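What you see is the complex with one protein chain gone and the rest in place.
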Amino acid sequence: MAEEVQTHAAHHEAPSGWVRKYVFSTDHKVIGIQYYMLALFSVLVGVGLSVLIRLNLAWPGTEISILGTLFPEGAPGGIMTPEFYLAMLTMHGTIMVFFVLTTAPQGGFGNYFLPIQIGADDMAFPILNMLSFWVTFLALAVIMAAFFVEGGAPISGWTAYPPLSALGEIAGPGLGTGQSLWVVSIALFCVASLLGALNFITTTIDMRAKGLTMMRLPLTVWGWFVTAILGLLAFGVLLSAGVLLLLDRWAGTSFFIPGGLVVSDQAIDHTGGSPLLWQHLFWFFGHPEVYIAILPGMGAVSHILATFARKPVFGYNAMAFAIIAIGAVSFIVWGHHMFLSGMSPYTAIVFSLTTTAVAVPSAIKTFNWLGTLWGGRIQLTTAMLYALGFVSLFVSGGVTGLFLNQPAVDVYLHDTYFVVGHFHMIMGVAAIFGIFAATYYWFSKMFGRHLNEFWGKVHFWITFVGVYCIFMPMHNLGIGGQPRRYAELTAFDFLQPLVSLQQFISIAAFITAAAQIIFVANFVYSLFKGRVAEMNPWRATTIEWEVPSPPPHDNFGGKFPVVYRGPYEYSVPGAEEDFVPQTAPDARGSTG
Amino acid sequence: MILAVTIWLITIVSTVLMVGKYWWFPEVASAHGGDLDRQFMLTLVVTGVVFILAQVGLGYAVARYRDGAGKVANYTHGSEKLEVIWTVATTVVFFAMVIPGQSIWADLYLAETPEDALRIEVTGQQFAWNIRYPGPDGEFGRLAPDLIDDEGGNPLGLDLSDTAAQDDLVLPIMAIPLGKPIELLLRSKDVTHAFSVRELRVKQDLVPGLLIPIQFTATRTGRFEIACAELCGLQHYNMRSFLEVLSEADFAQWLKDQAEE
Partner (left out) sequence: MERAKFIFALVMAGVLVASCGGGGGDAEPAADEAPAPAADAKPAPDLSQAGSVAGKVSFGGTTPKNARIRMDADPVCVKEHSGIVRSQDVLIGDDGALINTFVWVKSGLEQYGFDTPAEPVTLDQKGCIYTPHVLGIQTRQKLQVLNSDGTTHNVHPLPRNNREWNQSQRAKGKPLVRSFPRAEIMIPVKCNVHPWMKAYIGVVPHPYYAVTGTDGAFSIENLPPGDYVIEAWHEKFGVQEQQVTVQASEAKEVSFEFSG
């Protein structure tokens, strides 16, 4: 590996005390692992909640005595109430979107690998980085507390539309203290994400190794970089919305509450606000958030497909520009969540067309992934299986977007299970598949040991078939007219033919959720007993594979890499090996 | 190969779920509903083709290019020609599908309401629907929030000192005449709700502080369920009413019956 002796500003000594080393660490790798673990904890909670959700949907009124003990108010006698269902639903959505899909790909893998892949010894602002994690941690602690306060967790959904979320307990249980904790948690999360975004952007712009031009960046870095820009522009808006909502709740302001409301016979003493203001602010954040969740996954999948197809990424420039295009357009499409919200119907047409435009770069990405596979020499490692699963899910979840972006079709499908199926497919499981692919790919680098491939594949097969069984039929539920966020299907005649399908989905969900135990067991076991990993087990080209597993404190031992070529030089004719590292000065790949 | 077969099987099952129509739309009951369904079917065909081609291609690539002895990967960085082709192709196909469909939306939301439309006000509250007919004078009377009394039978706070209010009829259920343009005026007492009737292909949020009009014409008689489609609180799943489409004569009789004290 070529190197450059470097006098970098961000260089800092390895700390010695264990608190500075493992808890309040400024090392991007430790922070990356902390984020990942936080996401792992959160995803287990989130999946647990989804099991309860599925149980209540398919078999309402089932008695589970342990629930009665844990939540005497939400599930008296062990039977879930509709309000408990909605609390679980709100927390499932919030925890998954914020604490899993936003933290694991960006805070976790991005933190760990972005500096290494660009040849930097750390992030540009290590202390800010540490602060960013601990504020996220605080946000998680605050939202978890909402489960246990009087009235329980909020029931207003992860979108927390006012006036429901603004009026307090009068509008429903959980909308008092629980809802306040929710807003505080989200506001903290926004602050943390802003800090993180600043760091990612500065690091990518300022700290790239010599020779590493923007168009030589691994596509992972493009994913994280554009995600950080989206985060910087989006989280600030959600933060301000959250502060306004808190003011409405605590200080008697009326940003979101109009005059003349009467709730449960009680006149509400507010006037002049607009519920739509929240929706605009929320979705101005909320739509880019979808891409915050999926862009790092797209980057990782491109990276992994190239590695295991032993081929350069097909259309690298198109892939990078598609990421930028998706990011840019994502800021002018938020209105497609609001076609039926009462906003001007003229704007609906504009938002419909901008949303259609997102489909184009998304299609470009899919074509190029197929192009990357075409003519390759595909090695079906677990990481590769998950990357291929991602492509399949991305297509399945993507095409249904072309129904929902049409306001006329959305009149029927809006707020039905068609939407639930669509967004779970694409921002839920596709993004999770990106995370799994990255985990199976990079675990060895992060922990110096391999995950077990056999159990990894078992995990993949159950999960892959499982998620299709869960989320595909949801589109049919939506076509049948099933509204989302219904605690049970008992109240309407037209829902009765859909019960059997809901039960099928629930069974698939239980099996798929149980299969995640395999992953957790594999993860914990491999952490301590896994096969020891060499430096470059996948024979890959990018810089993270040129450092030990795990890398030392400053990644490169003070000898910084120099980059000579693009990131995905696989199967170069005439080369000694079927990969040529970015840092190899010689085109034949000899590292001497 | 197993992966390819699995992906293809998933594709086949997904396609069958859509083509077989086992869980499907109810028979349409409104004038615009047919256009909406046709636009849905057009979209289903276009996206279905994209879906099938992409999944089959993915499965094929995995099966065909699986690593094996003596295989060499094709060293290529892509093709600008292909990039241009599929960028232009997807742009043309997607926009050609989406743009004409906007006319259905325009008919529903941008068109002038016909002069002879029957106006009915719909007010949501946790967790009930209040349907108000203007009565013989054709005018909705004044509402005063401080007169609201659910228990005393005045859920909207109808101000009877206003003569226009005296013949207003407030009901928990709705009936409409067949074939006559209907304009609903949607409002809410407390939080955001959404009015939806599957058969009519109608859905619209009820936003506190706003009065939102929607229009449609029913094309077949029947009794349909009104469901709330926007999370409004703990009994959201139970916020139900009925909409009955009656012949003009039956509707007139129904109104008369309901007006009895």
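Order of writing sets the chain letters: A and B. Residues in each chain are counted from 1.
Basically, a residue touches a chain if its C-beta (ideal position, glycine included) is under 8 Å from a C-beta of that chain, and two chains touch if they have at least 3 such contacts.
Because the structure is predicted, anything quoted here is derived from the model rather than measured.
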Worksheet item: Among the chains present, which touch the one that was left out?
Response: A, B
Practice prompt. Return the single residue from B:D37, B:D67, B:D107 or B:D150 that touches the missing chain.
Written response: B:D150
Worksheet, complete the sentence: Of the candidates A:G17, A:G61 or A:G574, the residue in contact with the absent chain is A:G61
Worksheet item: Given the contact definition stated above, which residue among A:L140, A:A228 or A:A438 touches the chain not shown here?
Response: A:L140
Worksheet entry | Hidden partner interface residues of chain A, rising order | 18, 21-23, 30, 33-34, 37-38, 41, 61, 73, 76-77, 79, 81-83, 137, 140-142, 144-145, 147-151, 169-170, 172-173, 177, 181, 264-266, 446-449, 490-491, 524, 527-528, 550
Worksheet, complete the sentence: Residues on chain B facing the left-out chain by the touch rule are 125-129, 149-155, 171-173, 233-235, 238-242, 261
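Just so we're on the same page, only the chains that are shown with their structure count from here on.
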Practice prompt. Mind checking the centre-to-centre distance between chain A and chain B? Centres are C-alpha means, answer in whole Å.
Written response: 29
Fill in: Touching residues on chain B, where the partner in the complex is chain A
3, 6-7, 10, 13-14, 17-18, 22-26, 35-36, 39-40, 43-44, 46-48, 50-51, 54-55, 57-58, 61-62, 65-68, 71-79, 82-83, 86-87, 90-91, 94-95, 97-99, 101-102, 104-106, 108-110, 125-126, 145-146, 148-151, 157, 189-192, 194, 196, 198, 201-205, 207-210, 212, 225, 227-238, 240
Practice prompt. Give every residue of chain A touching chain B within the complex, in rising order.
Written response: 81-83, 86, 155-157, 161, 163-164, 167, 171-173, 257-265, 267-268, 273-276, 309-318, 340-342, 345-346, 348-349, 352-353, 356, 359-360, 363-364, 366-368, 370-371, 373-380, 385, 388, 391-392, 395-396, 399-400, 402-403, 405-409, 411-412, 414-416, 461, 464-465, 468, 472-473, 475-477, 479-481, 483, 485-494, 497-498, 501, 566, 570-573, 578
